[in-house]
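With one protein chain held back, the other chains of the complex are shown just where they sit.
Labels run A, B and C following the written order; every chain starts at residue 1.
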Amino acid sequence: MTVEDLPRWSLDEMAARVAADIADGAVVNLGIGMPTKVADHLLDGREIVLHTENGLLGMGPAPNDGDEDRDLINAGKQPVTLVPGASFFHHADAFAMMRGGHLDVCVLGAFQVSMHGDLANWHTGEPDAIPAVGGAMDLAIGARDTWVMMPLLTREGERKLVPVCDYPLTAPNSVSRVYTDRAVFDITAGGLLVRERVEGLGADDLAHLVGDVVLEEPA
Amino acid sequence: MTVEDLPRWSLDEMAARVAADIADGAVVNLGIGMPTKVADHLLDGREIVLHTENGLLGMGPAPNDGDEDRDLINAGKQPVTLVPGASFFHHADAFAMMRGGHLDVCVLGAFQVSMHGDLANWHTGEPDAIPAVGGAMDLAIGARDTWVMMPLLTREGERKLVPVCDYPLTAPNSVSRVYTDRAVFDITAGGLLVRERVEGLGADDLAHLVGDVVLEEPA
Amino acid sequence: MIDKIVPDLETAVSDVRDGHTVLVGGFGTAGMPFALVDALIEHGARDLTIVSNNAGNGETGLAALLKAGQVRKVVCSFPRQPDSWVFDELYRSGELELELVPQGNLAERLRAAGAGIGAFYSPTAVGTQLAEGRETRRIDGRDYVLEYPIRGDVALIKALRGDRWGNLVYRMTARNFAPVMAMAAETTIVEVHEVVELGALDPEVVVTPGIFVQHVVQVTDPFVDGAA
Partner (left out) sequence: MIDKIVPDLETAVSDVRDGHTVLVGGFGTAGMPFALVDALIEHGARDLTIVSNNAGNGETGLAALLKAGQVRKVVCSFPRQPDSWVFDELYRSGELELELVPQGNLAERLRAAGAGIGAFYSPTAVGTQLAEGRETRRIDGRDYVLEYPIRGDVALIKALRGDRWGNLVYRMTARNFAPVMAMAAETTIVEVHEVVELGALDPEVVVTPGIFVQHVVQVTDPFVDGAA
């Protein structure tokens, strides 16, 4: 059986897993890219407040076609809407919320995450790449819990959950959970714990996929 | 002729001198005590914006009897009013205006001012005195110009404009002008310059009153 | 569902513990959360550190809390007032510790705590007694004093209106320290004159977003009713 044949979750299935783990009442920042999808899976009956670092708490879903407002956007510069209870504020306040530890959860994409929770998601390190960091470093260190959502392997089959990141770090020791298309991992002081494996993927399969990363399967 | 017989300005005359020196359009903080009186003398035809560090720009005069509002007060905790163009803000913003150098002028009372512009106005230094500083230190270092308004001598005849302050300092090197009941002084890098003497007070009289402080009379 | 509204003052202050640092809003009586302070006296927590601009007036509010013997230390800018006799006596007798902080440093240190700043160089108090023993640094030709954040376990503040998410608006100069204290405390407890429906506060005019607030209790204030 090749890697391609091993079972995996779809993006929606990954997003649903993240969404299910967000507690009722939490204030959450969903990063640009893959994490944006989580918003579509937030559970009915739970009230989650979405924060965007460009100055808004209480972000609602994308507007209907034609209702976009140039001045009402998220951090990815996509049009959004408001929910009742929303509030606007300036950038220093928006980042005070983050850096001051007031956000419950942020969900970020990543190039690499190390087994110790180091995050690399801002720069490929290639010499001719134009660097851009945005709010990634602030988000990673600011939220009470920083979760990453990413495929376990790149399209080229390279591992993204690694013993040590070789891409430039966004923040050391910052990620507490990683949602991938093959499994969900908790990064704890004691080690990398497998929370859940996609159905049909054995512990040995997963161990093979992650390579040198040491996993602890639940007892 | 005794000190008591030498001519002096009244509080209103002092306040009128301060007021006349405030430029049209200036943003000004009038400290607690004597400086409060300046508000009564602001010139018609000049638009002066009054700042109070408890969170208001655009402070108006005291309300009529019966119109006081417990939630609309100045730094001295006296009831005030609003003028058109007023705005409210929180304490950190109020002090950012001051500490960030955005106020044109503040006018403060003082125990002592040294000939080098050191200000002492928060603590008598007596061992059993309960210290209280409020916004005095922030005001003294924050405004573009810090002016002091005080009698030249205490009621007991002690000098308040001194070579070196013996009261604990509020801020070294911060005062640029001193309005007293006998004269107005500019404190410059070159020395203490007499701007104006009360009518009937000779240069020798003034020199006698200030003692060891070296004065420069205008050429 | 998020519902930060609590039914009564007793519930509102039930998180306070002995030894807590309690930030108390207000400048004189404007913005002073009298009902919450009374509830804290009723609650009885002791050995408190109180951070507030003043140290109580007359026999009510903070003065009553001091008189009840619940406070170990006061951090404030202006304790001495014509009617601060309760503070004065406890301080003179040595029963109360005082940390005197210039008002601008007090506001900025609270904001720093809320904004995750580790410490900052302040232009205020350089060359004075209040900077003695503190680290100073010359930056760009000007001297500064290093100041550290002031964090609260609890903040007690007052607002005009609040909703069940904890969004707040204030009334005139009663706003003063409340927004920075709300940021700086682990648990922020607010007495509001009026609880409004979620969505009733215009998103453009909310001063304290609900993320900084944990409990909201409605306290009818006859003064505001008359004035509003």
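In this section, a contact is a pair of C-beta atoms (placed from the backbone, for glycine too) under 8 Å apart; a residue touches a chain by one contact, two chains touch by 3 or more.
The structure displayed is predicted, hence computed values, not measured ones.
Q: If you put the missing chain back into the full complex, which of the shown chains would it touch?
A: Contacts of the unshown chain, counting the full complex: A, B, C.
Q: Based on the whole complex, identify which of B:His51, B:Arg70 or B:Arg177 touches the chain you can't see.
A: Within the whole complex, the residue contacting the unshown chain is B:His51.
Q: Looking beyond the chains shown, say which of B:Gly66, B:Gly85 or B:Gly200 touches the absent one.
A: Considering all chains, including the one not shown, the answer is B:Gly85.
Q: Which listed residue, C:Ile50, C:Val154 or C:Val169, touches the chain dropped from view?
A: Looking across C:Ile50, C:Val154 or C:Val169, the contact with the absent chain belongs to C:Val169.
Q: Which residue among B:Met97, B:Ala110 or B:Met150 touches the omitted chain?
A: Only one of B:Met97, B:Ala110 or B:Met150 touches the chain omitted from view, namely B:Met97.
Q: In the complete assembly, which of A:Leu72, A:Leu201 or A:Leu215 touches the absent chain?
A: Checking the options A:Leu72, A:Leu201 or A:Leu215, the one contacting the hidden chain is A:Leu72.
Q: Touching residues of chain C against the unshown chain: what are they?
A: Within chain C, the residues touching the omitted chain are 108, 112, 115-123, 137, 139-140, 142, 144, 148, 169-172, 203-205.
Q: Would you write out the residues of chain B that touch the absent chain, in ascending order?
A: For chain B, the residues touching the absent chain are 24-25, 27, 45, 47, 49, 51, 56-58, 82, 84-89, 92-93, 95-103, 142.
Q: For chain A, which residues reach the chain that was dropped from this view?
A: 52-56, 69-73, 77, 88-92, 94-95, 98-99, 123, 128, 130-138, 141-142, 168-173
Note that in this section only the chains that are shown with their structure count from here on.
Q: Under the document's definition of touching, what chains do chain A and chain C have as common neighbours?
A: Chains in contact with chain A as well as chain C: not a single one.
Q: If I average the CA coordinates per chain, which chain comes out farthest from chain B?
A: The chain lying farthest from chain B is A.
Q: If you average the CA atoms of chain A and of chain C, how many Å lie between those two points?
A: 36
Q: On a C-alpha centroid basis, what's the spacing between chain B and chain C, in Å?
A: The mean C-alpha positions of chain B and chain C differ by 29 Å.
Q: Would you give the residues of chain B that are in contact with at least 2 other chains, written as numbers and ranges?
A: none
Q: Could you check chain C for residues that touch two or more other chains and list them?
A: Each of 111 in chain C touches at least two other chains.
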